[in-house]
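This report refers to the structure that appears directly beneath it.
One protein chain is absent from this view; the other protein chains keep their places.
Up next, subunit A:
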């Protein structure tokens, strides 16, 4: 028998009791919608994390100083790491692409009558390598500027738009806290970081300039930095690099065997990835819970199909009397159950799309990404539920003896 006719027969039968069909589908609708929404939210969270890791610049470590441990009590003084540590790591640890010293401050940047409070960071060009950050306009620092601590600056996209709007900032002079700097470059936009802060709201000066003019030079650690950001080449063994850096720094700081580190190395990509994993695990769990409701929906389908077979026993008898084979009856009811589930699945998908679209539109909680294969999978799965839970009632119908079915009261 042709599939089109089977479908037509199924739809006609389902239309006889629209309300019942809808209620029966509800379990599937909710199940499919919930599964897709959960998976979409998981994918959204993953995407966000991927973006963050990408904006971070790939495989990145943060190396910071740690509190000096003295006889069990923490002393207030922090062991500062410095530019030499950065140079050493870059030179001696295999697999390291670049190690960028970094010093930070914040304050006002004034241009004409506009002023803007922003982050003021001291760096050298290696920072752009580590962050994988391109120039949109102008140039990077020269080594002379770095060594001398010149009053030149490279600004982020946000700061550029706040202060300069449509005009060209290159060559312009802005006032940073209490001194003037000349703008030599503008960076490409980078967007938000892992904590949702705008990374483009920044002005970069040579590290020496920031140290001399803003943070001050430490007597004990004149080349101090806030942290060193280290990037590894793709595919390098991050654990190995971490161990090597640690070994190098311990050696350099002359920490005895068994002594506590006076620095901290954090694998940032890994931290973000770990957090993402937690979100993923949670969402996966919810998706499983949702798929349980799919199964419950399937049981509802089975229930209604059994009722339907009983109600239509005489119809089955008649069909058999005019020549329907047991397999014809089997397919008829199987298709009916698949249509019920498939339609429920389709409506569920639509609802999921609507929900995720609204979520993204109004930014309530995490955004979602609906992947086509997830949709196809849930549609396929609900079809399968139709087959699985529809099979028994259909089989029951097909096994009726024609005369018994025909005589059924």
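By our rule, contacts are C-beta pairs under 8 Å (C-beta built on N, C-alpha and C of every residue); 3 or more make two chains touch, one makes a residue touch a chain; residues count from 1.
Here is the rule we go by: contacts and distances are computed from a predicted model.
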"4Fe-4S dicluster domain-containing protein", "Electron transfer flavoprotein beta subunit", "ABC transporter domain-containing protein" or "LLM class flavin-dependent oxidoreductase" - which is the UniProt name of the missing chain: "ABC transporter domain-containing protein"
Hidden-chain contact residue, picked from the options A:326, A:367 or A:383: A:326
Missing-partner contacts on subunit A, residue numbers: 1-2, 5, 12, 16, 314-315, 318-328, 401-403, 406
